[in-house]
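Of the protein chains in this complex, all but one are displayed in their positions.
The block that comes next holds subunit A.
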Amino acid sequence: MANTIFELKDVHFSYLGKYPALRGIDIKIEKGQKIAVIGANGSGKSTLLHMLDGLIFPERGSITAFGSALNEDIFNDKVFSKDFRKKVGLVFQNPDVQLFCPTVKDDIIFGPLQLGIEEQEIEKRLERLLAILNIKDLVNRPPHQLSIGEKRKVAIASTLIIEPEVLILDEPTAGLDPLTTRHIIDLLIEENISGRTIITSTHDLHIVEEISDTVYVFSHNKQIVKSGEPDSILKDAALLQANNLVHIHSHRHKDKIHIHSHIHLDHHAEG
């Protein structure tokens, strides 16, 4: 129990009270775990991550984090709120949402400054992260001048600098080139080895095996249809196909036309 970070029991949530986004979600996340949440667009992944970050709260059911029930009232307590924000960091799906300051440096140090971390310590962490993510050259540039890959790296840096116990990432590799994707995956693996709990939502199936030891599959009904180890989930072609995570693909090899289900994992399986 002491190792349990998040526990969600029968959680329901809807937008404007009429558009369901989560239905009966039960999840338990332990310290140091790597969790992947997979599902098609609009299946409720982002809503779940926002709930884990204490930005929205269940309409029905309960969510506890570090042993405390999460609700709007508890975040009015500044001590709890600050402590929670230090422990949990979310990298948003759209980096333009997360990068709202005039320069990259201002954006990266925004979090620790609000959380009252010493300026010297912030400078130290900043230097380290700039080196790790190889973004030293960007530090004085306005975020709007950056490419999508650079923006994502800065967004990750702006969360990592808080050094949270739990790092939540909403589709961190969407739209990135293979090299940047690799860089981000390596970083996540290193962060997990150093003890951080990593929760990632994605529909990039080829990264799931590396970034998770437990996978939750979300359906169009905003429910968890299956959870388990990545290996067993990724082998369940029927499940993936039913949830729009693979598709039937037709292509020509010389004079023969092949029709089979297409999953990006296939390209890497033999490597």
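Just so we're on the same page, a contact is a pair of C-beta atoms (placed from the backbone, for glycine too) under 8 Å apart; a residue touches a chain by one contact, two chains touch by 3 or more; residues count from 1.
By our rule, contacts and distances are computed from a predicted model.
Of the candidates "Nitrile hydratase", "Rhamnolipids biosynthesis 3-oxoacyl-[acyl-carrier-protein] reductase", "Peptidoglycan glycosyltransferase MrdB" or "Cobalt ECF transporter T component CbiQ", the chain left out of this view carries the UniProt protein name "Cobalt ECF transporter T component CbiQ".
Considering A:Gly39, A:Pro58, A:Gly111 or A:Pro172, the position touching the chain not shown turns out to be A:Gly111 (whole complex). Within the set A:Ser43, A:Gln98, A:Thr173 or A:Ser219, the residue that contacts the chain not displayed is A:Gln98. Against the chain not shown here, subunit A presents residues 50, 53, 55, 78, 81-82, 85-86, 89-90, 92, 94, 96-103, 106, 109-111, 113-116, 119, 122, 142-144, 158-159, 162.
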